[in-house]
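One protein chain is absent from this view; the other protein chains keep their places.
Labels run A and B following the written order; every chain starts at residue 1.
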Amino acid sequence: MTSTLNPVRKRSALTKGQLPKAAPYIVLALALVIGAAIMALIGFNAFGWGIVSALLFTAGLVGWSAAVEGSRKAKDKLVTCLVVGAFLVALLPLISVIWTVLVKGLPGLVDPGFLSTSMNGVTGAFDNKSVEQGAPVLGGIYHALIGTVQITLLATVISVPVGLLTAIYLVEYGEDRALARAITFFVDVMTGIPSIVAGLFAAAFFFAVVGPGTKTGAVAAVALSVLMIPVVVRSSEEMLKIVPNELREAAYALGVRKWRTILKVVIPTAISGIASGVTLAIARVIGETAPILVTAGFATSINNNVFGGWMASLPTFIYTQILNPTSPSNPGPSDQRAWGAALVLIILVMLLNLAARLVARIFAPKAGR
Amino acid sequence: MKASRFGRNAAIAVIAAGALALTACGSDNATNTAAGTQSASGPKVTGTLTGIGSSAQGAAMDVWKTNFASANQGANVQYSPDGSGAGRKAILDGSAQFAGSDAYLKDEEAAKAKDKCGPDGAIEVPVYISPIAIAFNVPGVTDLKLDAATAAKMFRGEIAKWNDPAITALNPDAKLPDLKVTPVNRSDDSGTTKNFTEYLFAAAPAVWKDKADGVWPASLKGENAKGTSGVVKTVTDTAGAVTYADDSAVSGKLGTAQIKVGSDFVKISPEAASKAVDLGKPVEGRGANDMAIKLDRTTTEAGAYPLVLVSYHIVCSTYDKQETVDLVKSFEKYVLSAEGQKAAADSAKSAPLSSTLAEKAVKAIESIKVKS
Partner (left out) sequence: MTSTSLTKPQGAGRAGDKVFSGATLAAGCLILAVLFGVALFLVIQAIPAFTAPAADIQGGKGFFAYIWPIVVGTLIAAVIALVIATPVAIGVALFISHYAPRRLASGLGYVVDLLAAIPSVVYGAWGAAFLAKEISPAYNWLANNLGWLPIFQGPASATGKTILTAGIVLAVMVLPIITSLSREIFLQTPKLHEEAALALGATRWEMIRMAVLPFGRPGIVSAVMLGLGRALGETMAVALVLSSGVLTASLIQSGNQTIAAEIALNFPEASGLKVSTLIAAGLVLFVITLGVNMIARWIITRHKEFSGAN
């Protein structure tokens, strides 16, 4: 991004007071060696070595830079170290989570029938047999996969128009009116609704309107929408806000109506961010467990109708398999299915993300970075 | 703009096609059994029976509903393991036709049941027994003898080490290490906790002064975890930990304690558990056909293991439709039959009801009729 041109190789007045190019590597090597020495003194472990070396590296590089290049450059180096450090720190747990899911999930995923059958008829007796006699683990997640896809799709269909329109209202029409300020504020409040409360609310609402015991995929979708809408509003609002005003004014100057300006200029400019926000919102709710537990019932067989009958979903499947194993005395097969389902859920979101990026690329104007 | 519109349509088409394709390739036949091979016994029943309740019953319900559906074509049972409380709420507000519960109805709930279930209220029938083990992870020790007072002291944190004189006095032969006792309790509200605290409250009143409750006393410091599987995992990972959990989840993995009944120590077993349940008395003030059992936790009967949990199905004494009545009767009779009890014991490792208790329960189920 910020490549500095360095045509003069030899030490001239221009490059005086710069660290040699190899400086970071030298410091890194030194830091690793000294770090290892220190850890050898107090008991070696790889994690501690990493931390000590990173600290030494930062101190060494910044100190050297301060001595040679002055405090401004040193500060820049320090921040670079911090930013990269933050990134590495963030990677640790994330890699650990993904690694755990992969290691525990793959055996389940490669099981024949895992993706194409439901849990219908799979009882503890089969699990006991597979643990005690080594029979293959039966049962799959097809019913839960169908449920998750349908419930999330329906929730998205409800939330994205509502959320996006609200964001447009806030940015383009609100103009700091009391109503707009109220909506902004309460959308923030809405992000804090505990997910289980959203589920209970949706369940109570449908019990009152449709009848007691109404539990379908649609109820779950409504509960998820309550959680999803504020995320969509919040992220789209931010994205619409940073569309440069010059673009709007240029469109108005050409005599384009406001609504067409919004649809044809503002939204396409922000679409990449909006798509990312919507994906984030879907990602946020696709893994929700508690609201689905109280709204969609519990199914072990396939149900293709989101508006009728109980429906399973991947998160509730994972939850029940971990906490209430099919066979209480041999939870192994249930754990395997649960982690397999978690892996599938992550892959599902990955595909979704890919789709969102594709959409963003198709819509985005040919400018910017 | 043309291109973008095409992109949008294409995206929608791809999503729709994907969703359609997904719905076409799954199978409900995970176990490779031919459908409807078992011959139906008794009158033909049809329809869907909805139950909500105890998550601990989930494993047993899985096998009951599977076997019932394959024996009765056209009949179907769905069960949502939301929790006993949720199940009791559901039968009281009419959103389920039966509830699975780890505890019988409270008096006010039993009174409220008359709104939806008719003047005779609800019928509670025991469906299985779950002996609760005091399970521990002490390296090198698999068997231990405890009395209620010692157990209560351990769970209250009043016994700090495994080689405490109170424990060694009961176990002169065991090699108990100098290891910290880490009591682990359930963090969620549960029937197991309720039965365990009820036992401690009744059998060790001098030590355990907190009333029986599904929530572990808040004043006690200790480790906890969610669900039976959670506490078992935590105890397995932590040396010196002790917990209480359904026997089905700990047998073979952790050591279990024998508890003192009368002057003897009783080992946990299905037989000892069902013996203790047979010693229980009916709960007072209930309908003629109700089978809620008040357990005698302080029994001195030799060979009875009073630290048990009785799991119930709660059904209505009357239903609106004949079809529902037939369905409930047929399903519950299957559950209570020797066959049904054995299926649950194989699959969920629960302890079956004694035959006398099961016969009484079947009689209670027979009394269900259509609302007049």
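The rule we apply is simple: a residue touches a chain if its C-beta (ideal position, glycine included) is under 8 Å from a C-beta of that chain, and two chains touch if they have at least 3 such contacts.
The shown structure was predicted, so the numbers you read here are calculated from the model rather than taken from an experiment.
Although it is not drawn here, the omitted chain touches the following shown chains in the complete assembly: A, B.
In the complete complex, the hidden chain is touched by one of B:K114, B:K161 or B:K226, namely B:K226. Those residues of chain B that touch the chain absent from the view are 55, 82-86, 88-89, 106, 108-109, 180, 182, 184, 187-191, 214-215, 218-226, 230, 233-234, 237-238, 240-241.
Touch with the hidden chain on the side of chain A covers residues 1-2, 72-73, 75-76, 78-80, 82-87, 89-90, 93-94, 96-98, 100-101, 161-166, 168-176, 179-180, 182-198, 200-201, 204-205, 226, 229-231, 233-235, 238-239, 241-242, 244-245, 248-249, 252-253, 257-260, 262-263, 272-273, 276-277, 279-280, 282-284, 286-290, 314-315, 318-319, 322, 338, 342, 345-346, 349-350, 353, 357, 369.
Just so it is clear, only the chains that are shown with their structure count from here on.
Across the interface of their complex, chain A is touched by residues 1, 3-4, 7-8, 11, 14-15, 19, 22-23, 25-31, 33, 50, 55-56, 58-59, 62-63, 66, 70, 78-82, 86, 90, 93-96, 226-230, 246, 248-249, 251-252, 343, 346-349 of chain B.
Per the touch definition, chain A reaches chain B in the complex via residues 113, 116-126, 128, 138-140, 142-143, 145-146, 149-150, 153, 207, 212-215, 264, 268, 293-294, 297-302, 304, 310, 320, 322-329, 331, 355, 358-359, 362-363.
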